[in-house]
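Missing here is one protein chain; the remaining ones are kept as they sit in the complex.
Our next item is chain A:
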């Protein structure tokens, strides 16, 4: 789960409206508000997230050059029909949905499947991808043997417990994701070894962490080196 630079430079109509909200927000399910802002928020976030699920880095929006381009925006609103995506707008902290349902800081776009799995589980900002202090390389290790993310070995035991809980909550190691991640990385590294470099358009964090381990010849389990 990489850091997301959550600028709101395209969906300006929504951002101005949101910045001016005071007190409780209008209901998140209010149809007029949703009609006006929903697509713009989703497309702005997908632009920030490069079309990937904010938690699992699975691709949820086609990687098309035109999808996020300025051409699709007019006067701060996404003007074209939203592309066919397999993701939903996610309230990171579900407790804020009722009274602060339109809060920019609480929005991310995640895979619809992950969105359903996560539901309204309690969250901890220690693993919030758009948090200013979040740094994937300090919070997570990737284990290519199991294709699982783990709390970083340098964290305190308390922090490790918090991070592990969030790995579970955000479904980063969901079995279906692990299976996809494994197949994707196998393909990438297999072709790379044969001189064919493909675009890393999914699971970039697992790819980067595995590449670093490969560079030091330590991608295998410690058991392999005994």
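Note that a residue touches a chain if its C-beta (ideal position, glycine included) is under 8 Å from a C-beta of that chain, and two chains touch if they have at least 3 such contacts; residues count from 1.
Methods note: contacts and distances are computed from a predicted model.
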- Should one name the undisplayed chain from "Transporter substrate-binding domain-containing protein", "Cell shape-determining protein MreC", "3-hydroxyacyl-ACP dehydratase FabZ family protein" or "Endonuclease GajA/Old nuclease/RecF-like AAA domain-containing protein" using UniProt, the answer is "Endonuclease GajA/Old nuclease/RecF-like AAA domain-containing protein"
- Task: Taking the full complex into account, find the residue in A:23, A:81 or A:175 that is in contact with the omitted chain.
- Result: A:175
- Residues of chain A (touch criterion as defined above) contacting the omitted chain: 141, 143, 145-146, 148-151, 153-154, 160, 164, 173-176, 178-179, 218, 220-226
